[in-house]
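All protein chains of the complex are present and in place, except for one that has been dropped.
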Amino acid sequence: MADTVVTHDIPSVYEPSLFGTYSKKIGMWLFLMSDSLTFGALLYAYSYGRISTAGWPTPFHSTSIVNATIMTAFLLTSSLTMVMAVRASVQKDAKMQTIWLLATIACGAGFVILHGMEWSKLIAEGLTLPMFPAVPGHEVSAEFANVAKSVPQFPSTFFTLTGMHMVHVTLGIVYLGVVALRRKFIPVLLALWLIAWLATPSYSPFHYGAHVLLVAAVVISIILWLKPKVYDSSDVEVAGLYWHFVDLVWMFIFPLVYLMSTRI
Amino acid sequence: MGADLWIISIAIFCLGALMGALNFITTTLDMRAKGMTLMRMPLTCWAWFVTAILGLLAFGVLLSAGILLLMDRNLGTSFFVPLGTVNGVLTGHKGGSPLLWQHLFWFFGHPEVYIAILPAMGLCSQLLSVFSRKPIFGYKAMVYAILAIGFLGFMVWGHHMFMSGMSPYSAFAFSIMTMGIGVPSAIKTFNWLGTLWRGKIRFSSPMLFAIGFVSLFVVGGISGPFLAQPVLDIYLHETYFVIAHFHLIMGVASIFGIFAATYYWFPKMFGRMMNEPLAKTHFWLTFIGAYAIFMPMHYYGMAGGLRRYSQGTEVGWINQLWPIQRFISIAAFVTIAAQFIFVFNLFWSMKKGKKAVDNPWEATTLEWTTATPPPHDNFGGLTPVVYNGPYEYSVPGAPRDYVMQTDAPVTARH
Partner (left out) sequence: MDATQIAIAERVAEEQRHHKKAQFLWVWVALLVITGIEVYLTYQNMEPIKMLTILMGLSLIKAALIIGFFMHLRYEISRMKWITMSAVVGCLILMTIFFFPDAHRIITLGVK
């Protein structure tokens, strides 16, 4: 191979890429490979805990399952709108691209809100982590409290896995928002932060979790200030890869965490 | 609190290393100069490339282990806590498994060892070739050995855990694969020796450190197959033998790689040569010092000297080994003191060193084609085009004894 003759008639600077596509996309794929191992390790930690713990509880009632199914449908639909946004961007249809991206963000936000309500309900009913503050004025269900006491592994794994996924969805929303609206997204994000912060009671984990949005707003302000640019179809496609990946991860968390712990 | 900050900084480090790895891989795949095929890359670049792949796949797992640890410490989960205390405080945590932590950590931890040593392997291969004035012996074998080490490096994390109570069947598999790593390592070692064999060796300071690296790698590596066997490891694991093995092969060997690279690329970075007599003094003191520190540790470990204990003066059999400890300590202080020669040389040469020419070592790779120190975009707006492999030394019929990678072929090559 070292003896291959190099022809000079092509005035090219670089060798053709091994993966046959543009660098940004390769970069995102590599990131997703690493991230899938991060989630893989979390799922393995969950499975490991589940195998090594006797009497794993199955406490989820049909309300939780219905809720989680609706959340799944939201995510799947957001993936559909995302590919439509990529399609619009390839066809240079800027208006439809923005609309589809906003639809994706809306579906993602629906997922996060439903999930947040689910978390709050479970915490209030006693399926909670020791360090989450107690919810005042709410009846703790004996069944959930018992689960949290006898198998602390259950709430631990539940909140860690779904929490990590929720952070990914939230950051995905921020990412898509920047691609869709660029600089105009910063005030939107700040408004979302204020709403999420002020509308949640102080004992809720989301009261503090909302500050992720503030940090994200600061970071994207710096990025947009240092490197202002118009995002083209490759940026939309790369953002789409991330979004689909988040969707993909949920396809494993949903059956493992919810469906395998269903009260029949 | 301190430990939490430590975990958070490790998590941030994971993200940073991850982004760095993305950048290295994509750059290596996409941004090579025209004519720089993968099989014309210097071995330094190959080693960094494989290192980046290891980093990409390993740091994600450490990140999630760090997140779980942070949850255990702050949110009351118990992934890793079987029963009892966190940070000395009695808690209600129960049901976790420290073995899970060991698995997650060492899944990252073993590739990390190769993340540390592979770049040193790559650049020492390059240096041995440059200063022996010979092509590297078995370039393709070197590349495949790097890839094989990277690949096998992912399958052997369990050899850190023979004492942890994991399944003995897994231990058996890990043991076999660990000894398998000896094969590509030996390929590399013999190729290094083959490169040196009958070369016109120039004993400049980078070369001394590169040869020192080979020496340390061989000596440290020899004790690897001992530790790879669960039966022996159960005895040796808690002793200084492990410390000697690890520090010779990964600690000092990597540091020798760093020194070699610094002496080698310093002229390109700052436009001045480093002081050679000082560098040689530094080398000999460090080289002899490293052996003086770590060779006795093998003996100390085999005699039963335990690691992880701050003092063993109350224990009879360790008391008898006391002179060895004293010798090790003195050798360590002398070796540390020798490093100030390097620090002094580094800063002194930046200001007062001899002016360097563009290609002081008569090397062939791209960085030596540009001015010293390099202009703003490295090549002054002209992107080089590569025609040759990276190790064309002592080429018969060539005007000089080396052919730059950018030299257009004068005659048709075979």
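When the chains are written out, they are named A and B in that same order, and each has its own residue count from 1.
Methods note: a residue touches a chain if its C-beta (ideal position, glycine included) is under 8 Å from a C-beta of that chain, and two chains touch if they have at least 3 such contacts.
Computed from a prediction, not measured in an experiment: that's the story for all the values here.
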item: Touching the absent chain when the full complex is considered, from A:M84, A:L129, A:V147 or A:L213; value: A:M84
item: Absent-chain contact - pick from A:A94, A:A134, A:L194 or A:M260; value: A:M260
item: Contacting the left-out chain in the complete assembly, out of A:S17, A:T200 or A:S221; value: A:S17
item: Positions on chain A where the hidden chain makes contact; value: 10-22, 26, 29-30, 33, 36-37, 40-41, 44, 47-49, 51-54, 65, 69, 72-73, 76-77, 79-80, 82-84, 86-87, 90, 233-234, 237, 240-241, 244-245, 247-248, 251-252, 254-256, 259-260, 262, 264
item: Sites on chain B contacted by the missing partner chain, in the whole complex; value: 53, 57, 61, 82-83, 97-100, 103, 107, 154-155, 158, 165-167, 169-170, 173-174
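Methods note: only the chains that are shown with their structure count from here on.
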item: Chain B contact footprint on chain A (complex, rising order); value: 1-4, 6, 8, 12-15, 17-19, 23, 26-27, 30-31, 33-42, 44-45, 48-49, 52-53, 129-132, 151-153, 155-157, 159-160, 164
item: Interfacial residue positions of chain B with respect to chain A in the complex; value: 18, 21-23, 25-26, 29-40, 56-57, 59-61, 63-65, 67-68, 71, 74-79, 91-97, 100, 104, 107, 139, 383, 385-387, 389, 413-414
